[in-house]
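Sharing a structure here in structure tokens format.
Removed from the display is one protein chain of the complex; every other protein chain stays in position.
Note that the chains are named A and B in the order they appear, and that numbering of residues resets to 1 at the start of each chain.
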Amino acid sequence: MHVIESGNVAAATGVKLARARVIAAYPITPQTPLTEKLSELVDSNDMDAEYIPVESEHSALAVCIAASSAGSRAFTATSANGLLYMNEQIHWAAGARLPIVMCIANRGIGAPWTVWNDHQDSISQRDTGWIQLYACDHQQIIDTVIQAYYIAETVSIPVMVCYDGYLLSHTYMPFDVPDASDVDKFLPPFQPAYALDPDNPANLNTVTLPELRPDVRGNTAPAYMEIRHCLHDDMRRAIDVVQKADAEYQKIIGRGGTPLLEPYRCDDADSIAVCLGSLSFQLRDVIDTLRDEGLKIGVLGVRLYRPFPDEAIVSALSGANVVTVFEKALSYGYQGPLFSDIKSALYGQQRTPVIQNYILGLGGREIKTSDLLSALRTTGADSLELSDTPGWIGLKLQEIEDDR
Amino acid sequence: MEKKIFGRMKSHSEPGPGDAGKTGSWRVLRPVIDLKKCIPAKSGKNACFLCWLYCPDGVVTRTIPPEINYEYCKGCEICAEECPADAITMVEEAEFIEMED
Partner (left out) sequence: MTVKTTTLNLPEEELVHPGNRACSGCGLSLIYRIGLKALGNNTILVVPPSCLTVLQGLYPIASTRLPCLNVTFASTAAAATGVLGALRAQKNDQTIVAAWAGDGGTSDIGIQSLSGACERGENLIFICYDNEAYMNTGVQRSGTTPQGVITTTTPIKGKLQAKKDVPAIIAAHGLNYVATASASYPLDLFDKITKAKTIPGPKYLHVHTPCPAGWGFEPRYSIKIGRLAVETGLFDLYEIENSVHRLTGASEKLLKKKLKPVTDYLNTQSRFRALSKDRIEEIQKQVDAKWNGYRSSLS
């Protein structure tokens, strides 16, 4: 069924089709209409779920952690400061190996306050052990939310589905809503290995010592480090599962093919632009213009950010001479995180392109196509050495008056 | 979906005694019940059992006579303090080690 709706509604529809059973959410711009849509779906009995209007984001994820531990499919969504308020729970959900799915309507973080889009919120959570997928348009939002549960429940790792606040959350686009019966074929009911059960009592996630200890049967049990290593190891193996989920989805629903990276005109490209989220679609117009000017250039959208698909990245980029990484986030005091990750993946490869980093769009600063065109025309033309200092696009220091 | 090969290691504890080992080793003094004074023991009836009620660790049995699990009794002395018949005295652990020798 084709509809024209907002990105937030696309996400809500995905949650409904995925048959989430316990939903907890606290409103925060620009996620709010997503939670409102879900409460409307539950209130009108269009969706069979418990909707719990919690009193904070920290509690929202607490509800999901507990509901998932008790064996029910759980969902929440947030943005920016809400995500940070639940930060300790983010780490908890991953360490507890719970297949929770959460949507992030990407928004910049205070201080100072901003409600507009950038990626600092989800990027700041990249070390937590959550799988991170970035959607570029409304179709990808609804499809990725559904696939997220398949992935999460296969690998017992929570999944964050990120989409740009306002640019996607609040804009209206046409997209296809898959049939519920097809989604049911793709995504069976949640069957955890263990759910809190008085008939089978267990104590979950209590204090875990640094060293190994025997369990009640006398067998040597793992300690904290082994348990955490297991999360990391399973995350690395999740790259295959993300691809498998996409293949299955393509078979049943008919869409997919770019589970890890989304290349556009990269096959013979000398220069490749890389970014997360909807910016990659905006860059396609820039690429087309530059191709008409004779530049052999393409854009690579990164869909799976964590676990980092390093092999796929190396494969996609090592043939280029120049790589330009555009980021709406920054690891303060150093450089863009995606830039660091890509450089790290390319380290030691036989062929290493020149890589340049641009920070842009922070706090919703408009990203002008003309600025993108200039950046991509000049990068590589001038610098044939690696530049570690990120460039800034759209920064307006020179326009500020007085002697700040 | 291959469920079993993922998430094999989690902090999932099963119930059992002795998380802190044999906590009887914490004791310096051991509670000993004088069956001639103990109310249920001397009457042969179900009565009192305050030692069972107030034991924080549940190592006293509600039987005639009450029995103390010395493997886990921490020697807190609450049973001795609360016994209405003064039937419980605290005795140096050292005395029992000598006997076991």
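Simple rule for what comes next: a contact is a pair of C-beta atoms (placed from the backbone, for glycine too) under 8 Å apart; a residue touches a chain by one contact, two chains touch by 3 or more.
Fair warning: this is a prediction, and the values are worked out from it, not measured in the lab.
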Subject >> Which residue of A:Asp43, A:Asp215, A:Asp288 or A:Glu311 touches the chain not shown here >> reply: A:Asp215
Original post:
In the full complex, which of A:Cys64, A:Leu133 or A:Ile313 touches the chain missing from this view?
Top reply: A:Cys64
**OP:** Consider the whole complex, including the chain that is not shown, and state which of A:Thr29, A:Gln139, A:Thr171 or A:Asn205 touches that chain.
**Re:** A:Asn205
Subject >> Residues belonging to subunit B that touch the chain removed from view >> reply: 11-23, 26, 46-50, 52-59, 62, 69, 71-72, 74-78, 80-82
Original post:
What residues on subunit A make contact with the chain left out of this view?
Top reply: 21-22, 24, 49-50, 52-56, 58-60, 62-72, 74, 88-89, 92, 195-198, 200-209, 213-216, 221, 223
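By our rule, only the chains that are shown with their structure count from here on.
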Subject >> Distance from subunit B to subunit A - Cα centre to Cα centre, in angstrom >> reply: 54
**OP:** Would you tell me which residues of subunit A are touching subunit B in their complex?
**Re:** 95-97, 150, 153-157, 188, 191, 193-194, 201-206, 208, 215-217, 222, 224, 226-227, 229-230, 234, 237
Subject >> Contact footprint of subunit A on subunit B as seen in their complex >> reply: 1-4, 6-16
